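Just dropping this structure here.
The other protein chains are all here in position, but one chain of the complex has been omitted.
In this document, chain identifiers A and B correspond to the written order of the chains, with residue numbering beginning at 1 in each.
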Amino acid sequence: MHADPKGVLTGVHFLDGDHACCEGTLAAGARFAAGYPITPSTEVVERYASRIPTVGGIFIQMEDELAASIAIQGAVWGGAKAFTVTSGPGFSLMMEHIGYAAMTETPCVFVNVQRGGPSTGLPTLPAQADMMQARWGSHGDYGIIALCPNSPQECFDLTIQGFNLAEEFRVPVMLMLDECVGHMTEKVVIPEAGKIEVTPRRYTKLPPAEFQLFEPREDSVPDMLRAGDGYRFHVTGLTHDERGYPSMNVETQDRMVRRLQDKLKPLANGRALCETENLEDAEVVVVSYGITSRVAQRAIQLARKQGVRAGKFRIISAWPFPEQRIRELAGRVKAFVVPELNLGQMVYEVERAARGQAAVIPVTHAGGTVHNPDSILKAIVEAAR
Amino acid sequence: MNETTLEIPYEIPAGAHNPVEPFLRMDRMPHIWCPGCGIGTTVNCFTRALLDSKADLDKVAVVSGIGCTGRVAGYARLDSFHTTHGRAIPFATGLKLSNPELQVVVYSGDGDLFAIGGNHFIHAARRNMDLKVICVNNLTYAMTGGQTAPTTPGKVISATNPYGVFEPSFNLVALAEAAGASYVARWTTYHVKQLSRSMEEVFKKKGFCFIEVLSPCPTLYQRRNKMGDGLDAMKFYKEVSKTRHGAPTSECALTKSGEIVVGKFVDRERPDYFELLRAQMTETLGDRYVEPLREQEEDVVCSC
Partner (left out) sequence: MAKGFVAITVERCKGCGFCVEFCPTHVLALSSAFNSKGYHAPHVVASEKCSGCDLCGMYCPDFAIFGARHAR
């Protein structure tokens, strides 16, 4: 269905990533946000706080990230689309509740505008060092979806896509921005509401006597409910059966956790979101995401000028990791060069997917600023030799 | 209904049913609570209050945290949420804000609400969020084996204070009042009628309402301290409770064996969060302000 025009700021704008992300949430239909101030993410909710009262919804600044990360889930079960926004230290605090959202299959969005870490780190400077944490940060076996925008325009577009995926898969979605993308100001085109596809929540059509809140459809995802409609349902973080009742035994555990991960498999395979260029004849493929992909673009151009057949694989959906695409590529390229604003995170996934069929070369950076294209170029040229 | 042969023959009318059963997920009975535990007693009072207040049960939501009392959500046949330890209140906040027509009841224990959940409690009270918080206070962390809670009185033996608790304990009613709660009462599981009436009162009241209910924990708190069983605790409550409506909460602290002051201590009128929000927004935005969420759902294109 189409976006609600009340939330769509149609037009051509000059916005930074944080602000564009906020507009994305509004266009996606998010009418509830809870947050806690943390640099460099706070602008997302500050803008939301000033926009939402004339759109129709609520922003509440909670007392901490633990509260924010679960208030949004209460709001989802009350019937709203909801999100929260944070950066590294807050992301760490939210981990228990990301697990709760995954366990209870609560569709919601967590925006992490990544900054230098660990701990308080570099509050105003970029990094991409929370990528593994986005996938594995909470305890236990579960899965999430993570998207990486590389421009303010994508901060708008992928936010909408993030909400749509959350509804489709009944899963928490991480929007992994970084301080650079969040604070860079570029042209952002917001189309008319009629041109924006929004996935509505899939409320069940079955009556209360027949519906089970955790009984999956054929696509492994159950339909949704909201409080107040007479279903008298139960949601728990304990291992539960299809009714949602605690069922703490080995069989239920197996069935449940496998489905929580398996339902996301399409994104690891054919539905992975990525942007590729020059892969047909590539001997070295640069795998990157977020702000680093902008630098990588330059490095690839320079490499081509030098006669190296370099190709681009930009990861947009980082989790589930697009392993099918990487595995296919690994069979026909010499090497992957993986620059990241961290000491090596997604590069391990590339290695895993490549299964030794191609060399995998990390180009690490401790964060604080972006790569110099030369460091990536150097790695590409070395790999091609 | 299973009946072993009664010693003294006794007939009951056909079709008689326990008034609490429609409120319970009977397919999950028997519950996990111990013999002599008072949580089930509070659930009876809750049921009675819902009945007497003629609440629309489809609009009542129960949010619990983790712990023995936290299991109430799982047994109540209402839209119910068993959330994370200490975070029932912020979950309930989001639920209420996105769906104001719900009656949102937080039903949780003393450790869950006041240790790990303490920060959330005081802020929800400060905001006067329209939530009804029922705290079953058994003076311990029962589910995990009887560790010290912020409410455990001094000198008592617990799993984590094997030589006796020496930290001062919280006076929950004073805390609730100081944080801004609109309604503050304390009862014990002996005071079934009064507790039920208090619950009924809070269902009709807007704002942050807090009811503390003292309850026995015979298996852990009492056993370690040779305080007898559930019945002994109930008799103790009966003996040492003094009803003092309106008493200053600062004078209502609990001690190991001293007087238990019960009653309704605070019942004041304060604008609740929604009223404050609306007032501020309409003052600054005038008719540009759009009422949030459910109220305007009818004409929303994307009714997510």
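Observations on the structure shown:
Keep in mind that, in the parts below, contacts are C-beta pairs under 8 Å (C-beta built on N, C-alpha and C of every residue); 3 or more make two chains touch, one makes a residue touch a chain.
These numbers were taken from a predicted model, which means no experiment stands behind them.
Among the displayed chains, contact with the absent chain in the complete complex occurs for B. Which of B:Pro13, B:Pro162 or B:Gly286 touches the hidden chain is settled by the complete complex: it is B:Pro13. The chain that is not drawn here is touched, among residues B:Gly146, B:Gly180, B:Gly207 or B:Gly230, by B:Gly230. By the touch definition given at the top, chain B reaches the unshown chain through residues 1-8, 10-13, 16, 18-21, 24, 29-31, 33-41, 43-45, 48, 189-190, 192-193, 196, 229-231, 234-235.
Definition applied: only the chains that are shown with their structure count from here on.
Note: centroid distance chain A to chain B, computed from Cα atoms, is 37 Å. Residue ranges of chain A in contact with chain B, taken from their complex: 1-6, 29, 31-32, 34, 52-58, 60, 62-64, 66-68, 70-82, 96-97, 100, 167, 193, 198, 200-201, 226-238, 245-246. Contact residues of chain B toward chain A in the complex are 25, 27-28, 57-59, 61, 63, 73-74, 77-84, 86-87, 90-99, 101-102, 119-120, 123, 277, 281, 285, 288-294, 296, 300-304.
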